[in-house]
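Can you read through this structure? Questions will come right after.
A single protein chain has been omitted from the complex, and every remaining protein chain is retained in its original position.
Note that the chains take the letters A, B and C in the order they are written out, and that residue 1 is the start of every chain.
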Amino acid sequence: MRVRAWNFETRAPHDVRGLQGLLASGAVRAEDVRCVLGKTEGNGGRNDFTRDLAMGAYEALLAPRLGCAPEAVQDRVVFSFSGGTEGVVTPHAVVIAQEGDSLATPRAEKRLAVAVGYTREFAPSEIGRMPQVLETARVVRELVASLRVDGPGDVHLVQMKGAIPSYTHAEGEAAAAAGAPLRSDMVYSRGASALGVALALGEVSAEALSDAVICRDWSLYSGVASCSAKPGLRRTEVLVFANSRYATGDLVIAHGVLQDIVDAEGVRAVARDAGLDVARLGHDATERARIVGAFAKSEADPRGTVRGRRHTMLTDDDIGDTRYSRCVLASVIASVLGDTRVYVSTRAEHHGPLGGGPLALIVRAEDSQ
Amino acid sequence: MRVRAWNFETRAPHDVRGLQGLLASGAVRAEDVRCVLGKTEGNGGRNDFTRDLAMGAYEALLAPRLGCAPEAVQDRVVFSFSGGTEGVVTPHAVVIAQEGDSLATPRAEKRLAVAVGYTREFAPSEIGRMPQVLETARVVRELVASLRVDGPGDVHLVQMKGAIPSYTHAEGEAAAAAGAPLRSDMVYSRGASALGVALALGEVSAEALSDAVICRDWSLYSGVASCSAKPGLRRTEVLVFANSRYATGDLVIAHGVLQDIVDAEGVRAVARDAGLDVARLGHDATERARIVGAFAKSEADPRGTVRGRRHTMLTDDDIGDTRYSRCVLASVIASVLGDTRVYVSTRAEHHGPLGGGPLALIVRAEDSQ
Amino acid sequence: MRVRAWNFETRAPHDVRGLQGLLASGAVRAEDVRCVLGKTEGNGGRNDFTRDLAMGAYEALLAPRLGCAPEAVQDRVVFSFSGGTEGVVTPHAVVIAQEGDSLATPRAEKRLAVAVGYTREFAPSEIGRMPQVLETARVVRELVASLRVDGPGDVHLVQMKGAIPSYTHAEGEAAAAAGAPLRSDMVYSRGASALGVALALGEVSAEALSDAVICRDWSLYSGVASCSAKPGLRRTEVLVFANSRYATGDLVIAHGVLQDIVDAEGVRAVARDAGLDVARLGHDATERARIVGAFAKSEADPRGTVRGRRHTMLTDDDIGDTRYSRCVLASVIASVLGDTRVYVSTRAEHHGPLGGGPLALIVRAEDSQ
Partner (left out) sequence: MRVRAWNFETRAPHDVRGLQGLLASGAVRAEDVRCVLGKTEGNGGRNDFTRDLAMGAYEALLAPRLGCAPEAVQDRVVFSFSGGTEGVVTPHAVVIAQEGDSLATPRAEKRLAVAVGYTREFAPSEIGRMPQVLETARVVRELVASLRVDGPGDVHLVQMKGAIPSYTHAEGEAAAAAGAPLRSDMVYSRGASALGVALALGEVSAEALSDAVICRDWSLYSGVASCSAKPGLRRTEVLVFANSRYATGDLVIAHGVLQDIVDAEGVRAVARDAGLDVARLGHDATERARIVGAFAKSEADPRGTVRGRRHTMLTDDDIGDTRYSRCVLASVIASVLGDTRVYVSTRAEHHGPLGGGPLALIVRAEDSQ
């Protein structure tokens, strides 16, 4: 199994020239494209149509090459477009391709391996409760096993699009009357997804989990989960990124948990773990060029403070806190990495500690240069 | 001469409890208050009334203690309130008091000294042209001399409120017809003010300056100027901050020029120059407590890129570039200092290189702890 | 009793020159100023400090003339500043003064009369529940009686600032555990205040009211209530505007209920009821000059449609629905009245039907010209 990845700066959400060039030159085959993670210049909110625009462009590009209808491309390639390139963030798309199966025998060094899977379809009543946690954990465990890693410590990012099955007003009323109000919303779907990852990887014990702690006990969290949630989606899409001795290629991944959104030390620690020479990143374009992708989750600390001091992100009625928190964290990460192609998405329930969140870095291994 | 300074977190723009406490306890006398520099939670734009609210509250506080009318307080105390606490920035006010005259004999170590002055009143035709530059330089030189510094290298911040005299439509038309269109606006007033500082301190030579280069040749700049401009103001207010052997107290100031708005290395260099232990700032509250004030200028790079990659700050019609650039730079500075009380104001014509800007830090000297 | 009113266009939130002039010339005595209702150019949200700025300026103006401390002015004059002058709305302040007592004998024609009162202080548990409704109704009835109107049909506007007593986290948890979660928030305080008015004026019957219907059964509403709610306020301020035979002066008031935020016909009906010649308003400045104040409540219809067609106000993450709904309704009212000094505040729980709201007009009586 060989994983390759490219980070393309884009001129607009529907700029797919990067992948188009790879396909045209034969450098990549459409059927090997596993996922595309991109930041588009929308507001990241309900009226952000840049994600649809990007997705449509990739579907139009890939459909004829995959021999399927545009709307069927999503079943073959995982798309994770996140709106909001606040501040210095450069709109970009990370394309990941994967060829071949796991190696028969392990190699000495580990390389990035990727696995894609799906949960079963969920009933609305399961979202934000233990059934979602357990099923998510089951899929994560299965995918991790397929990558033949040495242990859970080799898993560095679990990117998910969480299910939010629709329900009727009557179903909602009935559930509330029965004492179990539906939680089929973004907050709970993200929270339960993250806890599913935490359970699968041993970050949280099974005993600690119950319906009651979901989106309530913030001391429970995953340091590798990254979940967005999509209304109408009935099953959760799961992408596991890990380092494996059974993979080749020149990529490795590392991660860490940032304690808050100005945790530059935390960013530096992840960069070091990924094998980057942090002191050189600021001014050495060669070292910087080793970075393929940076993926993080941000949150305007709900307690209203950062490092013990008041912030105004939650009481600003002109600009939303999601835009601010992405801007802040992306600025901090870019200032350490020297690269503005940073993928920060927001809302981080059970993703790292309250006010903080996970950061994962994919880089080219030094010995591969 | 002894300079003291306090950095008060504020609950609202008109929260003056910090200074009120100092005055009530007798720790500070109203007549010693030299200036207040603060960040208020407005948008920093034309319809930002938080600055008026803050100013009014300080005037109401100080007027009875100074024995003057509220509107006369501004003639005795320099106020520099900057709207916009985007992202993690904590609304705060830095109060600076100064007692006594210059020492008779120099001390071994240098300490923060402050001088306040004013240019003569300008005609609209002088703004953004050499007369403004030269007069500003004259005042800066005079103030610097009064501080008895060893040399221009001891000057680390020149905070100004630049004149923008009003003019009638007819005056504007007449000037344009005469081939010298008026430049009495914010952009030119800030640019000429900064070049005045650069000239006074030898950062730019007199030969290099002419009307033609103002707001045109961005290679000319000051690394210590920080100017806002205020419509209707007829003379420029000038505040010089320097280290002097003729001052006592426990404060020192340092500065540096950031090359762009994610220049964390530049921030770290200034912190080191100020005598801070940068490695400890992130987690050591004692070291962090030595920081009294951080003052910087930000700009969304007008070339549309940061570190060679596209940014979208200038083409976003939902959120202004001034809000983004302040958010980005303040995040980076806060991530290095571990302190979110960062004063970043925006628009930086001839303040540092294009896309970059100056940063000054006031800290408690280590030996004074 | 004589009520007089002035509508002053303002240059900024703290522009009090209008009232200042009246006081200086002796046209009005400070002790006769009963209330000031104004629109200020803020965002109307949590970080809108223009209301504080306006209030502070009026307090500074009136305190010396009333011989009290600035913070005590609020006990003598009711201030109702509403932020948000979206679109064509002209920032303005309506000053209302009242002299003398009720006439001994009724006159043939009715004139505007005003009464001010306060509820008792509420416990947090009472807000949004029947105790708040009943106490509000009691005060409204009392004030209405004091004005000696012919009947409830003579009451055209009840402007309130609703109580929202603070409570501790523990109190909140205890109430929830006891099965009666606290409702001490803006939504419920406004809703219960409006129902209190509806009850007092016979718009809703006592039998129809219960804790369960508050903020739930939107078919129950008042057509004359206008309530904002203020966190921390322990009692509700109540201003009743009515036409009475026991009042003199040249002002009358009328009102109506708009069915939605583009109900121009409804606006025209209110204008006609107020005695205005609607056909002349658009182009006849004299007729238009009879208008002293227009007061309305707006709401982006929560069902997502207006006149059966989709609107996007509730799913726009760039601009809030409160800003849009004020802009829309104020535009429609201004287009009928020909006057852009329109006071529209937002959030209209139990104020008129869902998606609609009340409109009141104060005008100079025709025979008084």
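Here, a residue touches a chain if its C-beta (ideal position, glycine included) is under 8 Å from a C-beta of that chain, and two chains touch if they have at least 3 such contacts.
Only a predicted model underlies this, so the values are computations on that prediction, with no experimental measurement involved.
Participant: Among C:23, C:187 or C:262, which residue is in touch with the absent chain?
Facilitator: C:262
Participant: Decide which residue listed in C:20, C:74 or C:335 touches the omitted chain of the complex.
Facilitator: C:335
Participant: Taking the entire complex into account, which one of B:48, B:126 or B:203 touches the absent chain?
Facilitator: Looking across B:48, B:126 or B:203, the contact with the absent chain belongs to B:48.
Participant: Take the complete complex as the reference. Which residues in subunit C touch the chain that isn't displayed?
Facilitator: Counting only subunit C, the missing chain is touched by 9, 11, 41, 43, 85-91, 261-265, 282-283, 306-307, 309-313, 316, 318-319, 323-325, 327-329, 331-332, 334-336, 338-341.
Participant: For review purposes, identify every residue of subunit B that touches the missing chain, sorted by number.
Facilitator: Within subunit B, the residues touching the omitted chain are 43-48, 312, 315-318, 320.
Participant: Across the whole complex, list the residues on subunit A that are touched by the chain not included here.
Facilitator: 12-14, 41-42, 47, 49-50, 52-53, 56-57, 60, 318
Methods note: only the chains that are shown with their structure count from here on.
Participant: Could you work out the angle of the rotation that brings the CA atoms of subunit A onto the matching CA atoms of subunit C, rounded to the nearest 5 degrees?
Facilitator: 180
Participant: For the copies subunit A and subunit B, give the interface type as same if over half of its residue numbers appear on both sides, and as different if under half do.
Facilitator: same
Participant: Would you mind pulling out the distance in Å between where the CA atoms of subunit B average out and where those of subunit C do?
Facilitator: Computed value for the inter-centroid distance: 43 Å.
Participant: What whole-Å value do you get for the distance between subunit A and subunit B if each is reduced to the mean of its CA atoms?
Facilitator: Taking the average C-alpha coordinate of subunit A and of subunit B, the gap between them is 40 Å.
Participant: Mind pulling the subunit A residues that touch 2 or more other chains?
Facilitator: In subunit A, residues 43, 312, 316, 318 touch at least two other chains, as defined above.
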